[in-house]
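What follows is one structure encoded as structure tokens, with my remarks underneath.
What you see is the complex with one protein chain gone and the rest in place.
Now for subunit A:
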Amino acid sequence: MSSIGTGYDLSVTTFSPDGRVFQIEYAAKAVDNSGTVVAIKCKDGIVMGVEKLIASKMLLPGSNRRIHSVHRHSGMAVAGLAADGRQIVTRAKSEATNYEKFVSRHLSCKVPLVSVDTAEAGEFRVLRVYGEAIPVKELAERVASYVHLCTLYWWLRPFGCGVIVGGYDRDGPQLYMIEPSGISYRYFGAAIGKGRQAAKTEIEKLKLSEMTCRQGVIEVAKIIYGVHDEAKDKAFELEMSWVCDESNRQHQKVPENLLEEAKSAAKAALEEMDAD
């Protein structure tokens, strides 16, 4: 798949003769080099898990979160350049809040009768307030639009991170994945990062429509432990979150005891595999 795009890869505003934009593909490579992120849609919610590769023993466990809550009902797991991810999460939070609640910029400003929606151009940042939580589909589209925006101008570089958005709104649980190119699709199960191929194979074996999130947490943990490459990367920390009926449709970290249960089940499954 990879080829050297000599001459056509200097700018994101240049197409190659075979119709590719190399800068975007290189951005995707940054995502491919990061720790695996796995997310699945179970029958009653979404479960997301991240293989957080530990860069240094001095890092405090639980810090450097890779999964962020964007709104009450949705969360975002990030893979790739962490700083880029931070920017995307901030934008998503801002889209979500502005959709629902009126936020005045300063106390004495006069709000115009005509207000323009937060349009894809990004330049118009005025507010249309709808008074209800942003539908997950809408949130994913806006984030994707924003990511895509940064692939259109030569003075901006594409985001070097992929993002999985999982949320539970009136239309049920939904899972979207947004790539550096700005593509966004809805999934039953998605994986990005180093071990994504192996992870996708594992996900396809699961019967997601019959699985509850409780079971899903265990499965995701097993998958992440399974794709973790002991030889290449030493330590990793498992970070998981869910949004489901059991969590009252709020996006939150998977409860401590369930997380421990998942970790031990995953380790046990690994040992079984090794024993074979």
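What to note about this one:
In the analysis below, contacts are C-beta pairs under 8 Å (C-beta built on N, C-alpha and C of every residue); 3 or more make two chains touch, one makes a residue touch a chain; residues count from 1.
What we mean here is this: contacts and distances are computed from a predicted model.
The complex includes a chain that is not drawn, and of the options "Myotubularin-related protein 9 isoform X1", "Septin", "Proteasome subunit beta" or "Transcription initiation factor TFIID subunit 13" the UniProt name matching it is "Proteasome subunit beta". Residue in contact with the omitted chain (choice from A:Lys29, A:Arg86 or A:Arg170): A:Arg170.
Considering the full assembly, A:Arg128 is the residue among A:Arg128, A:Lys234 or A:Lys267 that touches the omitted chain. From the options A:Glu138, A:Asp229, A:Asp245 or A:Glu261, the residue with contact to the unseen chain in the full assembly is A:Glu138. Within subunit A, the residues in touch with the undisplayed chain are 102, 111, 113-114, 117, 128-132, 135, 137-138, 141, 170.
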